[in-house]
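In this view, the complex is presented without one of its protein chains, the others remaining in place.
Read from first to last, the chains carry the letters A, B and C; within each, the first residue is number 1.
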Amino acid sequence: MKEIIRITVGLTVSCLIAALLMGSVFIVTDKAKKHNEHVNIQRAMLGLLGYTRGHPAPPDLRLYTMYRYIIEDGAIRTLGYMLPVVKGEHGGYQLVVIDLDGQFVNRFKLNITPEKVSEASERASAIKAVLKPPKTFVYSDSTIVAKLGQKRLAYLLPGKFPGFKTFIDVMLAIDPSFKIIGLEIMEQEEDPGLGAEINQDYFKNQFKEKSFEKIKKINVTKEPLPEEYKKYLETKKGRDFPLPKGVVDTIRSKYQDKDIYALTGATISSQAVTNGVKNMIRKFAYRINRLDSVISRQHIPVAF
Amino acid sequence: MTDLPLLTVSVSPHLKSGQSVEKIMWTVVACLLPPLILSVFIFGLQTLIITLISVISCVAVEAISQKLLHRPVTIKDGSAVITGLLMAYIIPPGVPYWIPVLGAVMAIYVAKHLLGGIGFNIFNPALIGRAFLMASFPVAMTSAWLPPIRDGAIFKYMGSGIDAVSTATPLYLLKHYGSSALMEKFGSMSAIYGDFFIGWRPGCIGETSALLLLIGGLYLIYKKYITWHIPVAMIATVGFLTWVFGGERFFTGNPLLAVLSGGVFLGAFFMATDYVTSPSQGTAKLIFGAGVGALTVLIRLKGGYPEGVCYAILLMNPTVPALEGWFRPRRFAPQKGAQ
Amino acid sequence: MPATTKTNFQLVSNGILNDNPIFRLALSMCPAVGISTTVMNGIMLGIAVLFVQVFSSCTIALIKDHIHPRIRIPTYTLTIATWVTVIDLVLAAYMPAAYKEMGIFVKLIVAFAIITMRLEVFACKNSVPASFWDGIGMGLGFMAGMVAIGFVRELLGMGTILGYDVLGFRPLLFFVLPAAGFFCVGIMMAMFNYMELVYNRKKKG
Partner (left out) sequence: MKILGRKYLLLNILLIICLFLIGGCKPEHRFVKKTAFKDTNKIVIEFAGPVDETWAKNRSNYTACEKPDPDIRLKIIDVSLSADKKKATLVFADDLNKNQPHVVTATKISSEGKSLGTAILNVKKFYLGYLFSILIGAMIINNFVFTKYLGLCVFFGVSQKKSTAVGMGITFTLVIVASAMMSWFIYQFVLQPYRLDFLQIVVFIGLVSLSVQAVDTILRKVNPLLFKAFGVYLVLVIANCIIIAVPLILADNEYNAWESLMLSLGAGLGFLIALFLMSSVRERLELANVPPTYRGLPIAFVLAGLFALSFLGFSGMSIF
């Protein structure tokens, strides 16, 4: 009996100590983790816009995130955009509800601070507070709007679509006329040497500078990638074959309206990325136009 | 540590007396030669060079590894030649010449001699070589297909310029673009059957001619070097399962096309029947063949590759010891209480 | 076994050579096959294992007199799990890129047989400093094994070392695939055996 008590006490004490240790480490690291994650994503976004360490972003560049929710009220489904608005010095968020035909339905002020907005659970509770109970909502996606001074510089769209093996996670930067500024592959598990080559500059840089008109009809060609174009695509890194300015311009204009050259032996992965990007831009263009018209008609003081 | 007698291969009980391993092996080599000669006319002279390099490097690796491991050098028995031939037969005709050399090291040294040498390899060495090449040079191994030569210009593809003419295999077209794309490229269905049966289609070096492979295989069966079980079970399963699952709806697949358009004949007669890596008894053989067929169809229809014969045989190889254990030949006077 | 009489240096070298956790004890093989694709992965996971091993060894050596023999194994498990959690949290927070690369394997350190074994065989019978050095040896041994495999695979698979282009081309993509990990480990183990054979022969002759 005495032994059992000794064992129990010993175990309890060690469990408590372990829990204390883990708990305190968690509290310390959690903040740092979130901060680092934020910094990393920020860096990836700025990199897509062409700002690197050697060429830092101007101080008046602002990134605003808007979140899209699908709201269900019985049979009626509407879209809810959680938008950053200008209000005093701190700013705030509003939920703008739009029906499926693009007509304005309602708007609510949300009780959430910009610091907490990146947490899904905080957003959910803020929205829950304004929507009446039979309505349910699910998070759908988010878009980041980069604003330079008073003018929209670019949209950053995170996206995910099926590749050859599993999902391909990308981040796409497009300018206000929906021309592609850059494409970054965030995560993929394609075959090494084949589909995984989508991560190479000579593939993903092909998407750069494709116009909206082109991207709507873009396709994949199985012709081999011309050598000069490959060089051009890889120069962006700044270490191989720096090309003279004139050559760069002629190559750019020559290949700007060409289809995407498929990776050798990985046509399916190439096709998957191309279609994925195409769909992302098509859907986004459709939505942002509707949203913008609602914003201007309702005079919503959006931050972006 | 005494060395085991290597040449009396104990795992091949179906060998008739008076037939030496060597004689069988060289007969198999002879049966494999006609498809090679035809492939020169289909894909050009470089197929012969690739095959020769493959055979020579396999024999060389065999000799070197036997020397290194202090075993008797047995390159004259023809088994390394067969491995070399088969490995060349299942690589595309447009690959660089040095590719088979690396495959030979994997096939002969790792898959055969490390596991104990002739008669003990668990996996078919030629197929291991191919799987290794596939993993190492995915681009070359999945895209160096050449369109068949129709005008007898067998020097056409020698030298460079292969990239520009590379084409897609029928199975690739079927998998990713459907049968209409196939017809567009190769003509009407009846023309396709005729061409594919004789061998005028893109594909691996030695797999295209169903006709010649069938003749070779039937001769081996006639000479009782192999039995009908594995080839029949495998081809029938591929045909049947493709018919059931291969179409848009059930029972609308095209079994004939499936059997003719990949490496089914080569695999069925010359690879799945390999003495060492296949079961030796009737029922087990049927199950083995059916398993290979089923896996082939599974990989073709649902997998990441257009063709699955190579991996299907490799996947069934390690089940051989278990299959042989389950389907032992029936004893004539079973003892009571045995088991 | 009484408390060890080995010097600190012997303890460390024992972990790296004689009792190398990967090639000699053949424990914790999963990471050796799964994520030994690059040298960097080897170093990172090696550091994680080193920390877990050292901390756990020291903890157990510190409290060895207070552990009831009946709950020895649960105590070990709890100790290891706690330290793995700590390392996991720290890596996730401060080295997100490397952490992502190693995936689930950091968390799986908890099931590495090598750590439990060292606690059972060594730390529960020895002083804190000896356990510390033994933990260092084992961790370094593990790291050395991972780095060796990673070196071969990175060089042959990608033609780079630590991310720097060495060969300028990719010789055999096969080595990037985890299937190659099996071959590398197998062949390196055989090489270790061969060296032992030669060493013993020399000693005799």
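Structural remarks
Heads up, the rule we're going with is that a residue touches a chain if its C-beta (ideal position, glycine included) is under 8 Å from a C-beta of that chain, and two chains touch if they have at least 3 such contacts.
Not measured: the values here are computed from a predicted model.
Here the chain not displayed is in touch, across the complete complex, with A, B, C.
Within the full complex, the residue among B:96, B:194, B:282 or B:318 touching the omitted chain is B:318. Within the complete assembly, residues 1, 3-4, 6, 10, 69, 71, 110-111, 113-117, 120, 122-123, 128, 131-132, 134-135, 248, 295, 298-299, 302-305, 308, 310-312, 314-315, 317-319, 321-322, 325 of chain B touch the chain that is not shown. Within the entire complex, the positions of chain C that touch the omitted partner chain are 26-30, 33-34, 74, 77-78, 81-82, 84-85, 88-89, 104, 107-108, 110-113, 116, 177-183, 185-187, 189-191, 193-194, 197. Taking the whole complex into account, chain A touches the unshown chain at residues 18-19, 22, 26, 70, 75, 77, 79, 98, 100, 102, 140-141, 162, 164-165, 191, 283, 286-287, 290.
Throughout what follows, only the chains that are shown with their structure count from here on.
Because contacts link each chain to all the remaining chains, their graph is best described as complete. Distance between Cα centroids is largest for the pairing of chain A with B.
Averaged C-alpha coordinates give centres for chain A and chain B that are 47 Å from one another.
With centres taken as mean Cα positions, chain C sits 38 Å from chain A.
Annotation for chain A: residues touching 2 or more other chains are 193. Among all residues of chain C, those that touch two or more other chains are 173, 177. Across the interface of their complex, chain A is touched by residues 138-139, 142-143, 163-164, 176, 304 of chain B.
Across the complex, chain B is touched by residues 164-165, 191, 193-194, 224, 264-265, 267-268 of chain A.
Of all the residues in chain C, the ones that touch chain A in their complex are 63, 66-68, 70-71, 74-75, 78-79, 81-82, 85-86, 89-90, 92-94, 96-97, 170, 173, 176-177.
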